[in-house]
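First the structure, in the form of structure tokens, and then the observations on it.
Here the complex is missing a single protein chain, while all its other protein chains stay put.
Our next item is chain A:
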């Protein structure tokens, strides 16, 4: 069922998809600020709100990319500004590790990015999304691992 739904979505809207994992306290607010300020943004991003970047399991990144998502963007509070004090410090290590691991399994590391955006940085959020979307558009669709024909 789910796979069918994904296929139908892909057929009806052939555009690229970026999954954004945004921390509830900073980047989600930053994206909201950008929206409230009516900053123009590319429409590729789909946002998933997480309580803190410390919630990021590297598996989220890998599973999304294996299933054929075109890009994964993780954004949280600036280091030392974490709502839970140290969540983004843990996240930084995990995300850096998974980012360096991706090319080893044949996934373009440029499809994954992590960044820090605070709730007031609507302008910066617009800039991050625009740059990343342009990069993903240039890279084109990600075939994922499901498209492999036996």
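The working rule: contacts are C-beta pairs under 8 Å (C-beta built on N, C-alpha and C of every residue); 3 or more make two chains touch, one makes a residue touch a chain; residues count from 1.
The criterion applied here is as follows: contacts and distances are computed from a predicted model.
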item: From "Carrier domain-containing protein", "4Fe-4S ferredoxin", "Formate dehydrogenase subunit alpha" or "Cyclic nucleotide-binding", the hidden chain's UniProt protein name; value: "4Fe-4S ferredoxin"
item: Interface with the unshown chain - residue positions in chain A; value: 58-59, 62-63, 66-67, 78-80, 86, 89-90, 92-94, 96-98, 100-101, 103-108, 144-146, 148, 150
